[in-house]
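The complex appears here minus one protein chain, its other protein chains still in place.
Each chain gets a letter, A and B, in the order it is written, and its residues are counted from 1.
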Amino acid sequence: MSCSSSDLALLLGSSANSSAAADYICNQFADAGYAIDTTYLLFSAYLVFSMQLGFAMLCAGSVRAKNTMNIMLTNVLDAAAGGLFYYLFGFAFAFGGPSNGFIGKHFFGLKEVPEPGFDYSNFLYQWAFAIAAAGITSGSIAERTQFVAYLIYSSFLTGFVYPVVSHWFWSGDGWAAAARNSGESLLFKSGVIDFAGSGVVHMVGGIAGLWGALIEGPRIGRFDHGGRSVALRGHSATLVVLGTFLLWFGWYGFNPGSFNVIFKTYGPSGSLHGQWSAVGRTAVTTTLAGCTAALTTLFGKRLQTGHWNVTDVCNGLLGGFAAITSGCSVVDPWAAIICGFVSAWVLIGLNKLAAALKFDDPLEAAQLHGGCGAWGIIFTALFARERYVNEVYPGRPGRPYGLFMGGGGRLLAAHVVQILVIVGWVSATMGPLFYALHKFGLLRISGEDEMAGMDLTRHGGFAYVYHDDDSITQNGSPGGGGGFMLKSSVVRVEPRTAPAAATNHEQV
Amino acid sequence: EAAEMSCSSSDLAPLLGGANASAAADYICGQFTDAGYAIDTTYLLFSAYLVFAMQLGFAMLCAGSVRAKNTMNIMLTNVLDAAAGGIFYYVFGFAFAFGGPSNGFIGKHFFGLKDVPEPSFDYSNFLYQWAFAIAAAGITSGSIAERTQFVAYLIYSAFLTGFVYPIVSHWFWSGDGWAAAGRNAGESLLFESGVIDFAGSGVVHLVGGIAGLWGALIEGPRIGRFDHTGRSVALRGHSATLVVLGTFLLWFGWYGFNPGSFTVIFRTYGPSGSIHGQWSAVGRTAVTTTLAGCTAALTTLFGKRLQTGHWNVVDVCNGLLGGFAAITAGCSVVEPWAAIICGFVSAWVLIGLNKLAAALKFDDPLEAAQLHGGCGAWGIIFTALFARERYVNEVYPGRPGRPYGLFMGGGGRLLAAHIIQILVIVGWVSATMGPLFYLLHKFGLLRISAEDEMAGMDLTRHGGFAYVYHDEDSMSQNGSPGFMLKSSAARVEPRTTPAATNQQQV
Partner (left out) sequence: MSCSSSDLALLLGSSANSSAAADYICNQFADAGYAIDTTYLLFSAYLVFSMQLGFAMLCAGSVRAKNTMNIMLTNVLDAAAGGLFYYLFGFAFAFGGPSNGFIGKHFFGLKEVPEPGFDYSNFLYQWAFAIAAAGITSGSIAERTQFVAYLIYSSFLTGFVYPVVSHWFWSGDGWAAAARNSGESLLFKSGVIDFAGSGVVHMVGGIAGLWGALIEGPRIGRFDHGGRSVALRGHSATLVVLGTFLLWFGWYGFNPGSFNVIFKTYGPSGSLHGQWSAVGRTAVTTTLAGCTAALTTLFGKRLQTGHWNVTDVCNGLLGGFAAITSGCSVVDPWAAIICGFVSAWVLIGLNKLAAALKFDDPLEAAQLHGGCGAWGIIFTALFARERYVNEVYPGRPGRPYGLFMGGGGRLLAAHVVQILVIVGWVSATMGPLFYALHKFGLLRISGEDEMAGMDLTRHGGFAYVYHDDDSITQNGSPGGGGGFMLKSSVVRVEPRTAPAAATNHEQV
C-alpha cells in the first residue's frame, strides 16, 4: 500500500495520538485497496474464464460436424479437471513460496490461503490461465485423438508441466522471473519479462500441441495421395467468429488483468500516474496488436488466395494477441502495431511451412500459439520501454530493457533462454507422454472411427439434429427406445402422423 | 445492508485530537464512505450484469436442448422472462421481496422503486435482484418446453416472477423475513439459527424446479417420449453446441450469482488493515463454486461412461450445472474441500433422479426439476452439514454462538432450519403454482394440440422455423406474399439459374 503510517504520523505531528491516528487512516486505505484490487482481479478472472467458452466455440466451429461433441467435451473437461488438479497441487507447484527456483511447495489444496500476497482471487485467476494452456493443445490434436489420451495429457499439463513453467517466470522464487524476490539475482541481471504469458501460456500449449500432432500424424484425407494439402474445412464459420470475439473479450482479462492490482501509484501520490493508467495502456496495446494482425492477414491472404477469408482473419487476430501477451505492459502503442504486423506474417509463413512438412494441426494452434508466442517474446526484448519496465517491475534501478530502445542485449539474451528452456521442458515432458500413449495404442482412434466421426462412435451421436425426421423416426420406431443415447443405426420408419410428414417435407 | 463502513468518526476523533478533531474525523470518514459506495456499487453492478448473462445462457441451453422445430418458441420464452420480469419486478416484485420495514411474510414498500435510493437499497440492488428473479422463471420454462401454449407461459411467468418468487426471497433474504439468517437485529431467528441460503439453492433453484415439476406433471410427457410399451425414448435436442455454449455462459454468470450475493466487498472481518475481509470471502466463494461444478462434471462423466459406454458432453454439462445449483446455498460458508463433496454427491443426485423420472414417466426436457429442484435441495442439506463456524460468523455477523454445520460440530439446529426451508418452499410453490397450472390445464390453455406438437410450435405459432440453412427455402418464399408465412405455401421453383447453388450446398 502506498499509505504510510509513519509518514502520515509525522505530518499529523503534535498530538499524542498522532501515530494511532495515522495507523487508523492508513488501515482504512489498506482495506479500500483490498476491496478495489480484489474486485479488479476477480472480474478479470471471470473474463479469462470466458476465454474457455471462446476456445470451445472456436474449436467446435473449426472441426467437422462429426467431431463437434468430442472437441467440446474436451474443452469442458479442461476447465473441470483443471479446476480440481490446480486446486490440489497445480497452484502449489506454481506459486507455493518460499521455495526453490524450480518448483513451489506450499498451498496444496489452498492450505494457508489467504496469506499476504495470495488470496483466493489469485488462485481463481491463475486457474483460468492454466486451463487456457490445456485448451490450446486440444486444438492441435483435434479430430483424431482418443478421449482417454486427452484426459491423461490434460491432467499432466495443467497439474504439472504448466505450473512448473509459471513458477520459473512468474513466481517470486522463480529462477528466471523479472519480479524475483528482492535480494535474489536476476537472470542476466534482467529476468524474463513475460508479462501475461506469450511463453508461459501460449508457447507451452503450442509446443505440447506440436508434439501431439507430430506423433499422431495428420488426419485421414488431410493430404491426398499426391501429397497435396487438402483443406478439411470446419463446419461453422459462425462458431469460429463467435469464439474469436469471445477470446478477444477474455483477453482483456488476460493481459490487463495480469497486473493483479490496480490501486498503486507510480509517481507521487495524487498524480495521475499509476497502475490504473498502465492497465489501460495494456488494454490498448493488446487491442492494437490484434487489430493490426487481423488487417495484415486480410490483405495478405487476399493477395495469395483471392478471397476475403473470415476464418483466416480470425486466426490472424488471435496470433496478434498471442504475440503481444508477453510485452503488452511494457511497450508503447505504436510498437504494438509492429508486433501485430509481424505476427501475421509469422503465422502465414508457419502455416505454409506446416503444409509443406505435412504437419496437420486442425486449429493451427502450434503455429499460432507456439510461433506467434515465440515472436512475442523476441518482440518484447526489442521494444520494451525503459520507463514502463521500471514502473511495472520496480525496485531494480538500471535494469535492462528493449534492444531497439537502447536498453542493450541482456533482456534479449534472457528471452532467448526462455524460448529454449520452454521448448526443452515441454518437449522433455509432453513428448515422451504422447509417445508412450502412442506406443500403448491409447493416442489415436481407429481409421474407421475417424471416418465415421468420433461423435457417433464415442459420444453417443451427432451434435446436431436439424432435421425433424430424426427424432420422429425414433418416436415411431418400434425398436427405437431403450436408452438416452442410441446409435442412429436403427431402422428408419416413416412417421405415422400426417402433420409430421408435411413438416418434414417442407423443412428438408 | 449497503455501506456498513468501518471508518468510525467517533473512533478517529480522539486520535486526531485538536479543536476540530471531530469535524476532521467526519470529513475523513465521509470520504471513505464515498469510496465504499463507489467500490461496492461497481462490484454489485458488474455482478448483476454477469447474472443477467445467465439469461443468455438459459436461452442457448434451452434452444440446444429442444428439437429444432421448437427453438423459436423456447427462445421467445427466455427473452420474455427477462422483459416481462423487468416490468413486474419493477412494479411490485421488488416491493414484495425487500420492501421493509414490513412483516415476515411479504414486503410492502418500494413499489415502482418509490423511495429508492435509501440507505439500504439503491438502484443497483434492484437490478441485481431482478436478474435473480428472471433466473427462477427461466428454470421453469425448461421443464415444460416443447408442449406448452405460449399464453400459459406468459401467465405463469408473470405470476412466478411477480409474486411467488418475491415472497420466498422475502422470507429468507429480507431483514424482515421470518426465516432469514441475516434477520434484523432484535428479531429472533428460526431455531436460533435462521436459514443460510446464501445465493439461493432454495430461493431460486428449488422454487424454479418445483414450479417446473408441477407444470411438467400436469402436462404429461411429450408425444413419443415414452413408447407404447412404456420404454423411455430419448428426444434429443438439436444442437449440442448450443448446450455447451449455454452451459459455459451459465458458468460465467454464476460468478455473479454466488460471489455477487455478498453485494458489498469493502468490509473488514478482522481489525482494519489486515488481509481478512469480505474481499477474501468473495474470492473463496468463487473458488467453492468452481470446485463444486468441476467435481460434479467429472463425476458425471465417469458415472455416465460406466452406465452408457459413451463420453457424453450433454450429460456432463447438466452434471456441472447440478453442482452449481447445489453449492449455491452454502458457497460462502464452506471450505473448498467441502465443495468437492458437494459436487460429487450432487452428480449422483441428478443421475438418480433422472433414472427415477424415467421410471415414473416424468418428462422434463431440460431435466430442470431434477437438476434445480433435486440438486438445489441437496445443496440446502449440504450447507447444514458443512457450514464452518468462522465463515458463518463472518458472513452473518452479530449473533455470537449461532449454530453451524452438523458435521463441523455446530449441532443440528441449522439442519432443522434447512429442512423447514425445503418443506416450506415445496409447500408454498405447490400451493401456488400447482393450482395455477391445473386451472390453465382445465381451461385448455396449458398444452398445445397434438397436431401442433408434431408439427412443431415454431411452424404453427411463431411463423416459421428457426433455421433456414438451405437456400431453396428462402428462394421459394420469394414468390409468396407476406412477411411471416406458414411454409405450407406452394413451393415454386426458383426462376434464376444461380440457384443451382442449392445443388452444390446440399
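Everything below uses one rule, namely that a residue touches a chain if its C-beta (ideal position, glycine included) is under 8 Å from a C-beta of that chain, and two chains touch if they have at least 3 such contacts.
As the structure is a prediction and not an experimental result, all values here were calculated from the model.
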Contact residue for the chain not shown (choose from B:98, B:126, B:173 or B:279): B:126
Contact residue for the chain not shown (choose from B:113, B:424 or B:445): B:113
Selected from A:52, A:244, A:258 or A:326 as touching the chain missing from the view: A:244
Among A:116, A:270 or A:398, the residue in touch with the chain that has been omitted: A:270
Where the missing chain touches chain B, by residue: 2-3, 16-20, 23-24, 26-31, 33-35, 37-42, 45-46, 48-49, 52-53, 55-56, 59-60, 63, 71-73, 75-76, 78-80, 82-87, 90, 112-113, 117-119, 122-127, 130, 150, 239, 242, 245, 461-464, 466-471, 474-475, 477-485, 496-499, 501, 504-506
For chain A, residues in touch with the removed chain: 2-3, 7-8, 10-15, 25, 29, 32-33, 36-37, 39-40, 43, 47, 64-66, 220-221, 224, 226, 228-238, 241-242, 244-246, 248-249, 252, 256, 262-265, 268-270, 272-277, 279-281, 283-284, 287-288, 290-292, 294-295, 298, 305, 307-310, 312-314, 317, 333-334, 337, 447-449, 451-453, 456, 462, 464, 466-467, 488-489
